[in-house]
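Here the complex is missing a single protein chain, while all its other protein chains stay put.
Letters A and B name the chains as they come in the text, with residue numbers starting at 1 for each one.
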Amino acid sequence: MGRSLILLAGLAIGLAAGVGGYTFVYARGGSYMTNDPAACANCHVMRPYYESWQRSSHRSVAVCNDCHTPADPVGKYVTKARNGFWHSYAFTTGDFADHMRATPRNQAIAEASCQKCHADLTDALVGVAGETPSCVRCHGAIGHPFGN
Amino acid sequence: LVNIFERQQEGRNPFYRVVDLTDETEDPAVWGRNFPFQYDSYGRTVDQVRTRYGGSEAIPRVATEADPRSVVAQSRLEDDPRLRTMWAGYAFSVDFREERGHAFMLEDQTYTERQTVAQQPGTCMHCHASVYAPYRKLGDGDLILGFERMNRMPYAEARTHVTHPVTCLDCHDPVSMRLRVTRPGFMEGIRALKASEGVPDYDVNASATHQEMRAFVCGQCHVEYYFKGPEKRLTYPWSNGGKADEILAYYDETGFADWTHAETGAPALKAQHPEFELWSQGIHARSGVTCVDCHMPYTRAGGLKVSDHHVRSPLLNINNACQVCHKWSEDELVERVYTIQDRTYQMRNVAMDALLELIADIRAGAARGAADADLTAARQAQRRAQFLLDFIEAENSMGFHAPQEAMRVLGLSLEHTRRGQVAIK
Partner (left out) sequence: LVNIFERQQEGRNPFYRVVDLTDETEDPAVWGRNFPFQYDSYGRTVDQVRTRYGGSEAIPRVATEADPRSVVAQSRLEDDPRLRTMWAGYAFSVDFREERGHAFMLEDQTYTERQTVAQQPGTCMHCHASVYAPYRKLGDGDLILGFERMNRMPYAEARTHVTHPVTCLDCHDPVSMRLRVTRPGFMEGIRALKASEGVPDYDVNASATHQEMRAFVCGQCHVEYYFKGPEKRLTYPWSNGGKADEILAYYDETGFADWTHAETGAPALKAQHPEFELWSQGIHARSGVTCVDCHMPYTRAGGLKVSDHHVRSPLLNINNACQVCHKWSEDELVERVYTIQDRTYQMRNVAMDALLELIADIRAGAARGAADADLTAARQAQRRAQFLLDFIEAENSMGFHAPQEAMRVLGLSLEHTRRGQVAIK
């Protein structure tokens, strides 16, 4: 099946379901709506990240969506739909790198997520910096310790 | 009258401002009332602890009229007498010590014997005292003008205009607490450097990112410099670029020399603490890791994360300085640093022994009346070999800030020595 066709199919159903169409159903993407990390691990390509998260200091305190979706409820589902669609599309076509990198948009979301829980602790440095410094720069391993 | 510093939406900057700070507030104790954690750690820069190549050792001495210090750092000249030969005829051959914490900067400069054997200019003050307020006062509000005026004074006179070592005011805006560059030498130096990279009219305080500022505040002083012209203007020689050989090319083009070598007559150069320049060539700089990340790492203080103002060797603070980014054990991290430093030290010694051979060869050549052309070539080689060697010798991380680059520079030093010996033998 041609990529453009998949894209169309994906778009059609995807928009309806809010996330990646056929893939969505088949890959138990319904769970995309839940907060259960196992949902993300439905895709074997997510498994390494799931596993590294399980080894992270945060496994007991934060799930995928705490760090990979924005705080506000609307943005949360918009992001899920957006990622859900593109991940489903990429997964279906197999068109993605073995070692994926968060898109700038999702990097920003992950960065911002730290503040959700640590604002009190970091107010001082954030205030003086005049901008929120990158937390990931030093705490890169927080969600996923060395080696996915 | 407790007024809480204006909070942005999420309630940032929960500092209680018990006093108002202005651009005239020099005394760190006053700032300390608003920021006790930072003030306390700032005060701890009086500690003296030695590492294999860094830190410093507290050497007791009998205080005298001329030099009231009862404790100094170890003498580098006694550790390695070859330095006396390298610097023959220059003040550094009389007194050169391991550097220690910020708290000592003003007294160490005031009482070094380098002051007694030579007449030093007010320019020196730029990096050893809190000069921001004094410059502005001298310049009737104009920082640069005050800088120029103090440069021209004899050291003793300039000394009467300053009171503190580097203090809060020198790195922070008193109202926003943002980092800022207050040193004319760096403002002009970084402008020249950016220009050499094709960025015109660079204004550091307007254009630098927050991340860059975490290195620039240190680059104000931890850099190679010289005094330009009769007005002794402090100048950072970066208009060709910041690498050791680019700086050497700048000095060769301008024909500048710090002094004439007493044993060979070579137009010699002295390199000084180019931490900022060497760091810039390393993998950490390339990865956005700044001086502050390692020398003032965040630390937990009560319910806050604060920057450790006890500026010191990271080897004395591995946990905060390195382990957030590197999951290796403390011992392993120290070993990694020592492995890098030991290699650098080995090559430094090879290059220094070779340089001393060249110096001896030039003396012998002059004694037996070698051809002027050969002598001149050999002296030029000595000037260059010596500057490149000194660049790594004077840099204070023993190569850690950029391990491969440090070895490249030492290799180039050895190459100049070789050519000099070929020319004169």
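In this section, a residue touches a chain if its C-beta (ideal position, glycine included) is under 8 Å from a C-beta of that chain, and two chains touch if they have at least 3 such contacts.
Please read all numbers here as calculations on a predicted model, not as lab measurements.
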Options B:E78, B:E330 or B:E357, residue touching the unrepresented chain: B:E357
Hidden-chain contact residue, picked from the options B:A63, B:I283 or B:A364: B:I283
Sites on subunit B contacted by the missing partner chain, in the whole complex: 283, 286-287, 328, 336, 340, 343-344, 346-347, 350, 354, 357, 399, 403-408, 410-412, 414-415, 417-418, 421-422, 425
Sites on subunit A contacted by the missing partner chain, in the whole complex: 1, 6, 9, 22-23, 26-27, 44-45, 91-94, 97-99, 101, 140, 146-148
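Here is the rule we go by: only the chains that are shown with their structure count from here on.
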Computed distance of Cα centres, subunit B from subunit A, in Å: 45
